[in-house]
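Here the complex is missing a single protein chain, while all its other protein chains stay put.
Order of writing sets the labels: A and B. Residues in every chain begin at 1.
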Amino acid sequence: MTAAAWSPGIAVRMARVTWYRHRGALAGIAGLFALPAAVVLAEGLAMRSALGGLSRCLMTDAQGSVCAGWPAWDGFLNRSWYVDDLAQAMNVLPLLAAMFAGVPWLTREFETGNFRYTWVQGIGRREWLLGTFGPLAATGAVAAAVGGLVFGWWYQIAQWPSSAFPYGGWSWVPFGLVPEVAVGWTVFALALALPVALLVRRTVLAMAACAAGYSAVFTLVNWRLRDWLVSLAPAIARGHYPNQIAPSWNDLFLRGWLAGPGGNQASSRVVGKLNGLTGTQADRWIAQHHYVYLVAYQPHDRLQLFQFSVAAVLLAAAAAMTLAACWLLRRHPAE
Amino acid sequence: MTVIEAQRLGKRYRNIWALRDCGLSVPAGHVVALVGPNGAGKTTLLRLLAGLAAPSAGRLRVLGGCQPGSVAAREGVSYLDQQMPLYRNLRVRDLLRVAEAMNPRWHGELAEARLAALGIPVRRKAGRLSGGQQAQLALTLAIARRPRLLLLDEPLASLDPLARQDAMAALMTSVAEDGLSVVLSSHVVPELERVASYLIVLSGGRVQVAATVESLLDTHRALIGPARDAARLAEQVPVVTVSRAGRQAQALARTAAAPSGWVGRPVTMEELVLGYLREPTARALPGPAVTR
Partner (left out) sequence: MPTYLQLVHQVDYALRLGFLAAGDRLPRIKDVTRSLAVNPDTVMKAYRELEVRGIAAGRPGLGTFIVAAPDVAGLGEMTALQRKLVSWLAEAAAAGVDELGMKALFAAALRDFHHGGSAGGHLPGREVGDRADGAA
């Protein structure tokens, strides 16, 4: 007699039941991403038509400086676009999906004891978890991926009139919206809803707890993890004192410093002296004394690597949340 | 087939043993009444049988050797608890569809026929049915997946007498037609004699009684005799309980014939169960189980 603890076939059957019972909530998740995506799509089309032939120029000219000389450019920049607000608002979508679509149906399952109906039908806890979370995560992932792809298309042009993200995708707003990272956030938010709903059975409280947890992780990832990641193995190049910019406009500047002939950093006395000189005088002094101004930066072609790293961390966190939910299910004596 | 087999089964929650040293060997095809005071371990035993909790000690097997909670066991075991679980926001026919999606061996015609016979409207939401109808619906959904063991943790407790009778009738019909084994945790002692064919009495986490109703009724007698002989009775026959009222004494004893000086009559299930419940140290267990 086989002692198999669970069967994938039964989990799939549970998933079909979840699709059927919660098709409204799943459609809501899709709609949640589709609506802003539609707005973004509309604005992107408007931008491209306002630029005319300039848009093709912008995509080939990495600097945008040549294209910026065209007269259509000023008209394009002076129009008011919703760019900044839109992109920032879209970062909240994963949390909204989890709070309004994920949490309520889970807390209701536990509150009403509907969850126990699966025992009548011989469905075990692990199969319930997989069969419930599976459709949820799949819908969220697909919706987030599509939203992310639309965002990326829009961002190519939208990055120019925006003041919020001038660095070619490194700032947290566009970083969080590329497909892989958006999927990571969405799957994590939905996975977070599971243990939260299990621990906090009341719907409104659970939604608040989910928001709090997500906000904490959001802050940690965007202002600790990312900063730490991008500080690893930076590229070094010569810069022009005292400009704090990286070689290319869409690289991420980390820091610049003046290095003396021995290789060590220039003292504050030297820096103070250079501050009193004009630009050309300072250049001459630096060359004469064999100093060199170096900048540490992350090249633009590494951006995607970082995006995938953060997405991987988020998916690992989602897996941890799912395991926590599994553990909680087993420990709770009434379940 | 031995539908439930337990050897030295125990379950501990923190430092409290909810079940201790339980031995059971229940053949298939019985309606097992599970009786005992609150906190005696009835729900714990049912949860162990359903595979919702794992034993802390000993060994438990269901359906002739399956481990409870394994896929094979869950296919043949249904567990209905007190709250009569249903998806209450779904219509009855959607519930049937959902149940069909959940079970490969679903017998839809049986379920539909039964619901039609009971007059349960198929288009209504489950939450808007009466308590009795919900119980019948939950039972139908459990039975139509053709389990071989049905575990009921007092799910009929909140029903009015008529609804309870109807639900019991449905249950008994399934037992007759499909050879279903049922474990029914119940407080309603008077109905046990009509409904149960096997009795398990739990007390303080231990098995006090585990035998077929027929053998229990054959091997026990209600005795009446003079109160002055009451003290000596225990030396003559195994006594379960003895009580005195004036010059007369009444006793429940495990014997086929009354000893001299006493008058015996067959005992009812109600008297038997109440007698054992009053005397938690008394035991009526079968002999050593056949080892395989």
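Following the convention adopted for this analysis, a contact is a pair of C-beta atoms (placed from the backbone, for glycine too) under 8 Å apart; a residue touches a chain by one contact, two chains touch by 3 or more.
Only a predicted model underlies this, so the values are computations on that prediction, with no experimental measurement involved.
Looking at the complex as a whole, the chain kept out of the display touches B.
Which of B:Met168, B:Leu202 or B:Ala253 touches the hidden chain is settled by the complete complex: it is B:Met168.
Among B:Leu63, B:Leu159, B:Val195 or B:Val273, only B:Val195 touches the chain that is left out of the view. The residue from B:Gly65, B:Pro226 or B:Pro266 that touches the chain not shown here is B:Pro266.
Residues of subunit B that touch the chain left out of the display are 30-31, 165-166, 168-173, 175-177, 193-197, 214, 217, 266, 268.
In the analysis below, only the chains that are shown with their structure count from here on.
Mean C-alpha positions place subunit A and subunit B at a centre distance of 56 Å. Subunit B meets subunit A in the complex at residues 13, 50-53, 64-67, 69-72, 74-81, 83, 85-88, 90, 94, 97-99, 101-103, 138, 141-142, 145, 147. Taken in their complex, subunit A has these residues touching subunit B: 1-7, 10, 13-14, 16-17, 20-21, 112-124, 333, 335.
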